[in-house]
Each structure stands twice: as structure tokens, then as C-alpha cells.
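Only a single protein chain was left out; the remaining protein chains are all shown in position.
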Amino acid sequence: MEVLLSIAIGVLTACGVFLILRARTFPVLLGLTLLSYAVNLFLFASGRLRVDAPPLIRAGASYADPLPQALVLTAIVIGFGMTAYLAILALRGLSESGADHVDTDQDE
Amino acid sequence: MVKAGVFLLARLHPALGGTDLWFWLVSGTGAVTLLYSAATALFRHDIKGLLAYSTISHLGLITLLFGLDTRLSIVAGVFHIINHAIFKASLFMAAGVIDHECGTRDMRRVNGMFKRMPITGSLAIIAAASMAGVPLMNGFLSKEMFFAETVGHPQFEAISWLLPVVATIAGVLAVAYSLRFVHDVFFNGEPIDLPRQPHEPPRWMRAPIELLVLLCLLVGVFPQLTVAPLLKVAAAATLQGPLPAFELALWHGFNRPLMMSLLALAGGVFLYALRAPLFAWQAQLPTMHPRTAFERAYRVLANAARRGVALLDNGSLQRYNALLIGFVLVLGSWAFFSGEKASIRIAVQAADEAAYLALFALLLGSVGATLLYRKRLLAVLLVGVVGLVVAMIFIRLSAPDLALTQLAVETGTIVLMLLVLYYLPARTAPGSSASRLVRDVLLALFAGGGLMLVTLQMLATPFQTISGFYLQESVPGGGGTNVVNVILVDFRGFDTLGEISVLVIVALASHALLDRLTLIAPRYDSDGRAWAREAHPLFLSMLMRLLPALALTVSVYILLRGHNLPGGGFVAGLITSVALVVQYLANGNAFAHRRMPGNPAALLALGLALATGVGMASWLFDRPFLTTAHGHVSLPLIGEFELASAMIFDLGVYLVVVTVVVTVLSGLGLLSERAHKHEVAG
Partner (left out) sequence: MNAHAPILPILIPLAAALLQMASGRLPFQRLVGLLATGLLVLLTGWLTLLADDGVLRVYALGDWPPPFAIVLVVDRLAAAMTLLTAVLGFLVLLYASAGFDREGMHFHPLFQFQLLGLLGAFLTGDLFNLFVFFEIMLLASYVLLAHGGGLTRTRAGITYVVLNLIGSALFLIALGLLYGTLGTLNLADVARALTQPGYNQALVRLSLALMIVVFALKAGLLPLSFWLPHTYTAAGAPVAALFAIMTKVGIVAILRLQAIALAPVMPDLLANWLTTLALATIVFAALGALAAVRLRALAAWLVLLSAGTLLLTPAQASVEVSAAALYYLVQSTLAGAAFFLLSGIIAEQRGKVADHFMTGPPLQAAWLKIAFLIVATTAAALPPFSGFVGKLMLLSSLREVAAGPVIWTVVLGSGFIVMAALARDGCYLIWKHKGAARPLAVEPVGWQRTTALLLLVAAGPLLALLARPLSDYSGRAAAQLHTPGAYVTGVLGAGAAKSIDHEARQ
């Protein structure tokens, strides 16, 4: 299990980094999304991996580490906000830089 | 005034002296200043100009001495500071007298002054002799010491001949310009075309010069009786240590320094004799105003700097990213491998088929999206697949809350990306060069491989955590059985408050940035297929009108149970928003907008205020911000249940999440409405 998760994190990171190094905004957006998956999984893994032990208090159970889960939840939501902002910014950039290309666009 | 800088140098000497760098920097600067300024002084026609350049030259000499950095050289430097102050001050005053009497300071016109002011002339001649380093004057003593120091300086054997040569040349120049001052001003025929008739100045104007010149002579002839105590104090303060043995005397015997002094005197006279051809040569040199020279030099430097900056920073985000990642890899590797590695015991848990299947799907999705990123729609869908797999991993590894959140966020992200995709021009990015590709692949592989190994190592390392406390205190202290939720709204509720602030800022940003933005709605997608023009499909829209009610019910349920079972404000908020988003997709903007609240900012404020207010309420009970309370409440029909103040906090979270998602997506939606109108109008 540990090995598989490590491979998954490694592959997501590699793909994310490669896409971040592309020239256009869109692949960079994709790359940041993949990288954030990797980072969230990594942060989650810092509490170690447990199967069938959700941190819901009940009699006689053992629990996975709840703290990294809470942190990852925060990180996911913040990451979503950041992705949304970057998307908005990309659109704005498009609108502003596209402004002088309006004529050519209409010629199509 | 100008000594202040040298004084600083003297004060700094204890700190920095004694290094090669110090020698080159300080002595080098000193030597260049010494020679250049002495040569310039010779060619100045203005008396004060000559004296000013001479001063700079002497400061260069002192600087050189400090740079030599033998203990005696420091003493010599301090001694020369004192001597130079004495003779130069008297010379400047004499120059002032001459200027006052003649109305000009041009040495080509001010001649033959000795006849008109013999007393001032005599005084100035003595002071100038001191400046030239003529025996019996104080300047001679410190110059001797300077010469002595340049001979046999211990540093850098190979160039040990250079220092005495530099010193002698400087001596020659000093004699020459001193001679010029004396000869041009006081002799050399009759004055030419003076504005005033010069004669001896009033007594009080001469008095300070007389005093200083007397000092020149006294120090020069009886150094032990006059300056020695002062010098000892000053030199000791500079050295901050024991003084070296030195002797202040006129006569040290026929040694190298005396030879150099004599050579300088002879050379100076010779140089001055050659003045006519020299001045003629200097006059035909191209003249350049210093300001123009500065401006030109500055331009050259600025252009060089511009090229240098452009070389480092070409404005490419790709390069910045590559540098950041490369830097992290290098520094991270160093930090990691320079640390002591702990013994690692690999105790992996067995993986089942489902895990392998999930990994396979994840590989397929991420590698696929990476290879096919130019086919944008496909790439987005593949990233969506990866997100789903991540949610499944969370479920499998005992994190139901994370799985729910991941699913909801995933939906939002995909909708967002599709909206962006809709507007992006169908241009395909030019392919990267082969070398660039190799660089990027290498960086990606190192980053991925590195984090993979680090994950493995971390998972194999035993550790102790503070989490036991949360598990223990969740029910008794926090009033909830879902520990993750209790952490989010209670133990670390402050993080959550910050997190919803982030969301609120995103909503404000989308409102501010998308306002009045116009984009052209494309008629074709990036693969050349026409976008559907029809209204929103009837089947979908009918189905989806039922959804909000259902979604609202579900989210209220999830919100309420969140404290005890997987769920909570985030997930509930995201579910409600996803329902509203689907509503928007199915029915279009106009329909959705009629059902949207008016001022999103106010609603955002309400949600955030709820969360903050609950936190502040704890002040009433004299507890820190965000302290929670909980207790049993029994209501008719529903029965008895646990109610925690943290749940109101969670309600605030819910409100913020819904408003944010709706604001952002409706902002993008309005964009499309304007885009279509634009198209119709055009």
C-alpha cells in the first residue's frame, strides 16, 4: 500500500511539474491541479496509512490520524480558491490581450 | 570635511584590516587616487583647483598607507593626516587671501605676488615646501615614513618593486605641483590683467596662516617635542593595540627613503621645467565637461546593466518556474543528504487488487493528461478521472470527510475548467524545442522521483504525534464524534476562519475582475466542432429543477450531522453549490439569476460574520476567541441531541462556501451572456 501511494504521488508530481513548465496558461492550470493532488496525498500520508479506521469516535475502535485529514481538507479548499482565481485571471488576460485582436477574430 | 571619510577608514581598520582583499581594495584605490589626482593637480590653472586635487591625492596616500596594513604604516597614515591638515589648511587660507586680493585665482594671470605680499608669500612658500616634502618641514617626516613603508612591504613579493615606484612618481608629481604653485603665483613675471590691485592682507587675515606655518616648522624640526604625544594617542586609538617602535627624527642616515625623497625633488624640478610642452600637450587633449563624461559613462554602464539583467531575467514564467523547481531540487538534495539518516524499517501493508487498479487508473489519467494536454477537453476529463481516484484513495484510507470534499471540489474544478476552456482561443501552443523538452522531463522526473522516495522514507519512519489529544478530547471537550470536523470547527477553528476568508477573497476577486469584462464567444471548439446553439436541453432542465430541493435537504442533513459523522459545513456548502451550478448549466443564466441573491458581498459578510461572531461570543464567558460550548438540547418531535456552538460556526462556513461558488460561477456565466450579446451585435 505504502509503495503504491508513493508511486502515485511521484507520478502526479512529475506530471504536474512537466505541465507547469509549459508555455500556455491552460496546461499550467492542469499542472497545478495535478501537483495539488500530489501534495494533498502527501500531506495526508504524513499521518500514515490506515484501512477501515475512520476517525469517528465509537466504542472499541482504532482510528486513523485525524489531524492531517483536517489539514488536507483546509488545503483542498484553499487550493480550489487559488485555482479559481488563476482561471479568472487567465480569462481577464485573454480579454485584455485579445482586445487588439478583435478584428482578426471577426474575419474568420 | 574630507578627512571624515579617511577617519571612517581609520576606525574600520581594526575590524577589517589584515586580509588580501583589504590590501587590494584599499591600497589599490589609494594608489590610483594618489597618482591620478597628483597629475590632475599639476594641470589645474585655478589655485584652489590645484590645492583641491592635491588634497585628494594626499587622501589617496593616506588610504594607501592604511591598506598596507603594517603597524607602522598605520602610524604613518595617522601622522600624515595630522601633517596634511596643518600645511593644507594654511595653503587654502593663503589661496583665499590671494583670491581676496586679486579677484581671481587663475595662475596664468596671478604672477609676481612675492613683490606685492612678501609675508604671505614667504608663509605660503614654506607651507608648499612642506606639501612637496622638503626637509625641515613636517610634510617631509611623514612622507619619509610613507616611502619607508612602501619599501620592503611584506605582501606579494612579485610586485614588491611596484610600490616604491608608485610612491616616487607620486613624490615627483607633488614636488612639481608645489613648485608650480610657488613659482607661478609668487614669481614668473608680472600679473596680467587683474581686476584688483593686490597688496598685503590685513593682519588678522594672516594670523592663522602664521600660526599654522609655525607649526609646520616646529613639527618638522622638533618632532619629538611637539607632535609625538598626540600621534601616540591617535595611532594607539586606531590600532587598538600596542604601538610599534618608531622614531620621529629628521635624520635617519642615507637610506632608501632619503634616496627616494631626493629623487622626487630632482624629478619634480625637472618635470616643472618641462611645463611648457606639457601644458601645450594637455591643451590639445579633447576636453569633456565632467557632467557629460559622467552621463556618458553612466549610459554605458546602464546599458551594460540592462543587458546583464535581461540575460538573467528574460521575463519568461517558464524559466522562473524551472529555476524555482531546480533550486528546490538542489537545495533539498543537499539538506537531505547532509543529514543523518535514520534506520528505516519497512513494514508495508499488503495491497489488494483494488489498490493496483486505482494506481493504474491514476497513472492513465495523469500521464494521459500530460501527454495529451493540447487536446484540452480530453485533458480536463482525464484530470477529472485522477481527482475521482484521489477521492477513492481517501475513502479506502479511512478519510470519508476528505473523500466527500474531494468529490465536491472536483466537480467545481472541472466545471470551472470547462468554462475557461470555452473561451480560450483555439490556437495550439508551438511545440517546445528538444533541449527544452529534455530539461523539463529531467526536472519532472527528479521532482517526481524525489518526492516518491521521500514519501516512502517518511511512511517507513516511526513517529509520535499530538493527534492522540484530539481523539481523546473530541467527545468530552468538543461535543462531536467526527474528530476531523471537531478539529476543523473547534481545535483548529482558527485555520478554518482563515480558510473561509480565502474563499471570500476569491469571491470578491471574481466580482472585481470579471466585472465589465468582455470576451468573444467562440463558435467552434478547439477541435473545430461547432458549439451547440440550441437552448438548454429540455430533459436536463426539467430534471434539474427538482434537484435544488433535493440538494438542499441533503446538505442540511450533512451540515447537521457533520459534527458526529462525515459531513459538515464545507461539504454541505459544496453540495448545495454543485446543485446550483448544475441548475445553471441546465437552465441558463437568466433562470438561475432570478433565483440568486442580490448582493453577494453582503451575503459573504454574513457568513463570515457568523463564524467570527461565534468566536467572539466566547469573550462573554471570559474565554479566548473561538472557545466552544456544547450541551444537550431536547426538542419536541426531534428528541434529544447534542448541540455545539461550533455548529453555528459551521453554518457560517456553509453560507460562505455557497455564496462563493455561486458568485464565481455566475460571474463567469454573466461573461458568457455578454459574450453572446457581443456576438449578436457584431
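Per-chain numbering from 1; labels A and B assigned in written order.
Everything that follows uses one rule, which is that contacts are C-beta pairs under 8 Å (C-beta built on N, C-alpha and C of every residue); 3 or more make two chains touch, one makes a residue touch a chain.
On a predicted model such as this, the values are computed, not experimentally measured, just so you know.
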Missing chain: touched chains present in the view: A, B
Residues belonging to chain B that touch the chain removed from view: 12, 15-16, 19, 21-22, 25, 294-295, 298, 301-302, 305-306, 308-309, 312-313, 315, 317, 319-321, 323-325, 327-328, 331-332, 334-342, 451, 454, 457-459, 461, 463-467, 469-470, 473, 477, 490-495, 498-499, 501-502, 504-506, 508-509, 511-513, 515, 599, 601-602, 604-606, 608-609, 612, 616, 618-619, 623-628
Residue numbers in chain A that touch the chain omitted from display: 20, 25, 28, 32, 35-36, 39-40, 42-43, 45-48, 67-68, 71, 74-75, 78-79, 81-82, 85-86, 89-90, 92-93, 96-97
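Going forward, only the chains that are shown with their structure count from here on.
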Chain A and chain B: spacing of chain centres that average the CA atoms, whole Å: 30
For the chain B and chain A complex, residues of the former touching the latter: 317-318, 321-322, 325, 348-351, 355-356, 358-359, 362-363, 366-367, 369-370, 373, 376, 379-380, 383, 386-387, 390, 393-394, 396-402, 405-406, 409, 412-413, 416-417, 419-421, 423-425, 429-430, 432, 440-441, 443-445, 447-449, 451-453, 455-456, 458-460, 463, 465-467, 470-471, 474-475, 481-484, 487-488, 492, 495-496, 499, 502-503, 505-506, 509-510, 513-514, 517-520, 564-566, 570, 657, 660, 664, 667-668, 671, 682
Complex interface listing, chain A residues touching chain B: 1-15, 17-24, 26-30, 33-34, 37-38, 40-42, 44-58, 63-67, 69-74, 76-85, 87-92, 94-95, 98, 102, 105-106
